[in-house]
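Take this structure first; my questions come after.
A single protein chain has been removed from this complex, and every other one stays in its place.
Our next item is chain A:
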């Protein structure tokens, strides 16, 4: 009854007064602090890939270490911009996935921290592919442990090859032209070679592969553009593409609007005999539910240019630590444990990399996994594991990954496209790209 009377007397002014007092009390420093102190959780952010696998592996981590983790993810397409906004806005962040392409930019900005002072992380380098460790290293410091790695592979449709009368796939780019011309003549494919040269994030991987396999490079060890030098393979590689499209007509002129995924689908539909796509696509290409040429797709070493080799480009995605985590010793140690759980061994095995491979076919950067019976069996069901390993051993990191890579990349892609379209010759296009590279280098 008393309560009822009191409630009746609670007027609008009283309500406002009590509400303000309550809000003020909540805002008082003494009451806010415990909330922060109670959350010793780490924050991890990734792009939206293998989300279920990540979450289950995180649960296992928390169970094992007692360290809770707040997990968030966002689409790959907006990931870099979103992460930059998080860094600039000083959002809570401890561990995140990083692409090799962004490492210099993020390291120079002071957003991510080297992890090479953590012995528990560095012990895995002896078992990692060299290009993986190279791709995680900037300015002599290593910034993470591998999450996923892959490389650009050369695939061919064995049935079409046999139909054309060839016993072996081409080992050089010139040989590829010869075989393609025969296929055209026999009506096996209008455009035997699939190249995806659309302006998208894959383009630099295709370009780098073409240049490396022609025995060249785009930039030297000092970060100076050498792509314009005719002896350095870039001009030769672009000339080969220009001729393939315009002179031999073995590559569709639509290549400038064909993205990697569209090209892959066209190859899977049986429209081409040869394709250059990421190695992990092999599983899909030999899956009868997803590919009309399933069972016929084989991998060969990347064709080589006249002065080249079977080299290809490899790329890395890795687990990195934020600079804000590194500033607090205890937090950094916990973050390093989390990185090890994902990028190194968990319970004595490379569990996460193996899970990713078995779940979605994602490549791994640690050599011992090639000896894992389950992985060999999985690879053997759709590919040649020895060929896969041999090509991976020849993968090299992108030499253009620098703080100004993003600014240069669009212009470089446009320059290559312009040459393919016949607006400018190959040497002119590459020279334009080199000029911009050197301008950007000077401005940094």
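Worth a mention:
In this section, a residue touches a chain if its C-beta (ideal position, glycine included) is under 8 Å from a C-beta of that chain, and two chains touch if they have at least 3 such contacts; residues count from 1.
Convention: contacts and distances are computed from a predicted model.
This figure omits one chain of the complex; the name its UniProt record holds, of "Sugar ABC transporter permease", "Aldehyde dehydrogenase", "NADH-quinone oxidoreductase subunit N" or "Na+/H+ antiporter subunit C", is "Sugar ABC transporter permease".
Touch with the chain omitted from the figure is made, among A:98, A:198 or A:275, by A:198.
The residue from A:234, A:256 or A:300 that touches the chain not shown here is A:256.
Summary of contacts with the chain left out: across A:81, A:117, A:220 or A:386, the touching residue is A:81. Not every partner is drawn; the one left out touches chain A at residues 81, 84, 87-88, 105-106, 108-110, 190, 198-200, 252-258, 262, 266, 271, 403, 406-407, 410-411, 413-414, 417-418, 420-421, 423.
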